[in-house]
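Every protein chain of the complex appears in place save one, which is left out.
Right after this comes chain A.
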Amino acid sequence: MPWTPSTPRPRRCPVRGDGALEQLKREGRIVVVGASLAGLRAAETLRAKGFEGSLTMIGDEPGEPYDRPPLSKQVLLGKARADRTALPRLRSVDATWRLGVPAAGLDMAARRVRLADGDEVPYDRLLIATGVRARPWPREEEAELDGVFVLRTRDHGAALARRLADGPKRVLVIGGGFAGSEVASACRERGIPVTVAERGASPLVGALGGVIGAVSAGLHREHGVDLRCGVMVTALEGDASGRVRAAHLSDGSTVETDVVVVSLGALRNTEWLAGSGLGAGPRGIACDAGCRAFDIRGIVTDDIYAAGDVARCPHPLFGYQFLSLEHWGNAVAQAGIAAHNMISESTDRLPHMEVPAFWSSQFGVNIKSVGVPSMGTEILIAQGSLESRRFVGVYGYQGRVIGAVSFDHGRWLPFYQELIESTAPFPPSFPTVDRHPDGQRPMDADFPDPSVPSHGPTVTLSGYSPADRRITFIPAH
């Protein structure tokens, strides 16, 4: 119909369509499943960006959102209490909190989340930030022995810290990834004898490769850890009262221990979405770069978003592979992007393009990383030296810089992040300060064959189907 001056249309913002978005922001219902770091930061962002409707936060744990990194560090050292790590509130979220009850189902057509207690919560926009949980010891009767722990939640941290304070005879850590290494480090700092059993050739090998893994192994041993690599724990044995007393290893040896910390990585909390039609599976929830979740047909939804450890989304810097990241910074950044996009017109949406970054501190050394080291095939020590355990290692993949790791050299990492972002050539063509001549040659980064069991990296490059386990990089357990 031709436009005529006699039929003036109500003036709205240009490209603002039918006003549905304004209505959503004014009186819509947004539900966030997962009341941890990503969920809280998303809620704060929604309010900061002018969302005035109702906000419901659903969390399976009873308390308010708390910070996890201190649990394996300050808390185990006895320098902070596990029940006192609640996250600071950056702004008021004015939400209805449904805590202590997990989500149990999703009806995408009716736009409702079903809770484990039978309640149903309707939404106009849904954010899924259900994260991961600790992978339990596979044999249930052994996992239930007194003295066998995992470390993921505040309750886990409190229980393990209590037991460490009692002065156990020996702690056995199963798995030498970042979390397991931090536990071992805390034990040694408290003077507790500790054994680490790692299936791979060295600690951290899945995340950082064998060159750096060897440095980590040296740190473990120098600090008095009884480090056993290339072995698996085959069985845990309890005494008559149901307390763990020993672990049997695949090399035939036995470790007498009264505390076992199972540190075998994490499982994504997606089971509650089974049968919902959402593209969720053991690899996480597939979403687009704007955090909108895919359904199982590969069609992107417009009302369901994912953020944090449970999300996996394509990253242009890493070949558009779906990345899932168990990183604090990723949860914060992705939550902010998801929240923004939930209440934005399609043309105003933002992509989640944060370069992965994480930190760990263990045995007095600050380890930081940017990019995706586990994608690298070569490594070059650009600054410092492996021997001094103060260095920056740069990872190369197909002639470009793909990641970097620092040991007590964190201040240099932003520079290497820029190289990753600009797909700079590898090996780097410029001289660096604090460089050692023998470090300037690229060498094999020595990542384990992904088909050989070892601990998995915290960065996972995964395939495209949510159910597909034959993927590019297989986390081991």
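Definition applied: a contact is a pair of C-beta atoms (placed from the backbone, for glycine too) under 8 Å apart; a residue touches a chain by one contact, two chains touch by 3 or more; residues count from 1.
Convention: contacts and distances are computed from a predicted model.
Remark: of the listed names "Ferredoxin", "Ion-translocating oxidoreductase complex subunit D", "Sugar ABC transporter permease" or "Acyl-CoA dehydrogenase", the one matching the undisplayed chain in UniProt is "Ferredoxin". Of the candidate positions A:E22, A:E64, A:D295 or A:D434, contact with the hidden chain is made by A:E64.
Among A:P122, A:G224 or A:G238, only A:P122 touches the chain left out of the display.
Considering the full assembly, A:T96 is the residue among A:T96, A:T234 or A:Q398 that touches the omitted chain. Take chain A: the residues that touch the chain left off the picture are 29, 31, 54, 56, 62, 64, 67, 69-70, 73-74, 77, 79-81, 84-100, 119-123, 328-329, 332, 357-359, 361, 364-366, 368, 390, 408-411.
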